[in-house]
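Okay, here's the structure, questions in a sec.
With one protein chain removed, the remaining protein chains of the complex are shown where they sit.
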Amino acid sequence: MNPIRVTVWNEYMHERTEPHIAAVYPDGIHGCIAAFLREAGYEVKTATQPEPEHGLTQEVLDNTDVLIWWGHMAHGDVDDAIVKRVYDRVMAGMGIIVLHSGHASKIMEKLMGTNSGELKWRENGDKEILWSVAPNHPIMRGVPEKVIIDHEEMYGEFFNVPDPDELVFVSWFEGGFVFRSGMCYKRGLGKLFYFRPGHESFPTYFQKEVQQIIINAVAWAAPQGILKIASGHTPDDAT
Amino acid sequence: MNPIRVTVWNEYMHERTEPHIAAVYPDGIHGCIAAFLREAGYEVKTATQPEPEHGLTQEVLDNTDVLIWWGHMAHGDVDDAIVKRVYDRVMAGMGIIVLHSGHASKIMEKLMGTNSGELKWRENGDKEILWSVAPNHPIMRGVPEKVIIDHEEMYGEFFNVPDPDELVFVSWFEGGFVFRSGMCYKRGLGKLFYFRPGHESFPTYFQKEVQQIIINAVAWAAPQGILKIASGHTPDDAT
Amino acid sequence: MNPIRVTVWNEYMHERTEPHIAAVYPDGIHGCIAAFLREAGYEVKTATQPEPEHGLTQEVLDNTDVLIWWGHMAHGDVDDAIVKRVYDRVMAGMGIIVLHSGHASKIMEKLMGTNSGELKWRENGDKEILWSVAPNHPIMRGVPEKVIIDHEEMYGEFFNVPDPDELVFVSWFEGGFVFRSGMCYKRGLGKLFYFRPGHESFPTYFQKEVQQIIINAVAWAAPQGILKIASGHTPDDAT
Partner (left out) sequence: MNPIRVTVWNEYMHERTEPHIAAVYPDGIHGCIAAFLREAGYEVKTATQPEPEHGLTQEVLDNTDVLIWWGHMAHGDVDDAIVKRVYDRVMAGMGIIVLHSGHASKIMEKLMGTNSGELKWRENGDKEILWSVAPNHPIMRGVPEKVIIDHEEMYGEFFNVPDPDELVFVSWFEGGFVFRSGMCYKRGLGKLFYFRPGHESFPTYFQKEVQQIIINAVAWAAPQGILKIASGHTPDDAT
């Protein structure tokens, strides 16, 4: 079997403009994620928002099995035509993993069918504990039932997304909030995993358990079954 | 309790331009549906695509608990701003019942997050049998487990929609096709019921069981719980 | 429409043998629950484990639309034949609301198909916060999105139950635990709502928001659709 082809997409704004963020992610968030995915055996490329076509040409997407999406401060500047291109690839079977503040991106809202930007949040460095409510899910391979992240941005319910097909993680935050932090969706022939942690100011993507979850999510999201379905006028009997 | 306020929206093209359709629905599809919903005790208005703002002004929508949507040949002519207005009301708790060829409407695709226009179809007047797979659902009140419609347009899987929160009906068609014909979704604070039958050339909406299903779906889709949720920056502890 | 007929079933052991529990629930937990359900307009009876047939004769069950179940220390003493009788009624359409430690009861395990007694727990009087993740659900009518219970027994994930058909509440506990605290299931023609709060040593069922949730859950769980389904040998065509 050929290795799964992953494209790690990053808005790549914070790291270029804010030294204290660059200090956390010197190679960019995409660089950090690409590195551990490569080590896991995937064929990995990166793409960023400042590149032409945001680095997501038709050719890049056509050769991507799973796209990872991190964005935050510049959602509004993402070109609608590129969003549509990503959406079309998901319909055709590409997996997509939307991370953290990507919840408010155009592609997330388009795939959810809701205002998924809506949730409660604060940047206090709260402690977060991820609890698995689906321990034998493929995304849990080698992951403990409880993952503690010492400091993170807090996200709290109500998170305006459809009920997931599978809920994998629920987060506890000091301060009294909870959040559905790992959620699986099918959309068209593609799959989407939303994973909450990963604020730019915390080294969350350097944490081993978090890396393992994303590594597993890639395998889960990769195309697995039928990727061409007939539709439209069908005059003949099916028998 | 005040009566539920329903707006029945119809594209209203076939009935005005094709005499053999007008013969089936002399008062328009909206007229037929409005009549049996009124008789069921709801407060019912109608709106059609040719009206200014397609009859869906902000005021009309603000006073609608459940919107019924029938469209077919002119989906592309529905104003995007009106689609957004309907979407916003669903986010805020309005129920919506999408009928038959409304599967390919802009509002359906926007709420599904998929190319829900994709399915197999043929207009052969096939016999359709609706089987309930959720017999004690509120939409089944007074409805038999099997509803035969003598002649209908056929829709066949794969229907490109997300897995429903609840599957209520599966249709059998002569010719060898099946279809998920009654599906419940939550979107934002609103609810959506997709119901398959109702091609313009067949008198489906005059059939008592079909009417009962739509009557029940209105009660199911009407707002029932919290309709205002705080989101955004939340600096204080929740405790 | 006739009022919904509710039977509130209580193990009724703690209150009779432990004065500090009797001080919290002088009329028994069933007495407290029956009182607020009656005030809400339901037709309410009570039944307890020490009664002959645990108070759940065939006649009582045949005249029950929704059964409420509270048990804790004597699950093992509940007669298997009575458990089967309750199960049969759920299959036939009766609703059942399983409260708190009822998670480990024979009827819960039988309806779940899992060892639903498995979860983490401690009796430290932790603060609990219930967050709604389904704000427009009928169980949320008049209930705020956040319900604080000052002191409760803690239950923590992993809770060994199937994924619910609908998840309504997620609880936060001081100490770092989370729990899926309000879950909807269909079983046979009946419906089940599991609701976590209600340890015998805390006055949880006197709290207004908790009462409103249970009042709403009764309406949700009551039979609503088809209650007789043909099965078995079916020689004739369905057409």
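Labels for the chains are A, B and C, by order of writing; each one numbers its residues from 1.
Basically, contacts are C-beta pairs under 8 Å (C-beta built on N, C-alpha and C of every residue); 3 or more make two chains touch, one makes a residue touch a chain.
Keep in mind the model is a prediction, meaning the values are calculated, not measured.
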| item | value |
| --- | --- |
| Option from A:G31, A:G125, A:P203 or A:P223 whose C-beta touches the chain left out | A:P223 |
| Which residue of B:P3, B:G41, B:G142 or B:G176 touches the chain not shown here | B:G176 |
| Contact with the hidden chain (one of C:W70, C:F177, C:F195 or C:W220) | C:F177 |
| Among C:P3, C:G113 or C:G142, residue touching the chain not depicted | C:G113 |
| Hidden partner interface residues of subunit B, rising order | 129, 131-135, 145, 156-159, 163, 166-167, 170-173, 176-178, 180 |
| Residue ranges of subunit A at the interface with the undisplayed chain | 93, 127, 129, 132, 134-141, 143-146, 148, 165-166, 172, 174, 186, 189-191, 223-227, 229-230, 238-239 |
| Contacts of subunit C with the absent chain, listed as residue ranges | 91, 110-115, 118-122, 124, 154, 156, 158, 160, 162-163, 165, 175-177, 185-188, 229-235, 237-239 |
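One rule holds for everything that comes next: only the chains that are shown with their structure count from here on.
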| item | value |
| --- | --- |
| Same vs different contact residues, subunit A with subunit B, by half of numbers used | same |
| Whole-Å gap between the CA centroids of subunit A and subunit B | 32 |
| Per-residue multi-chain contacts in subunit A, two or more chains | 156, 158, 163, 176-177 |
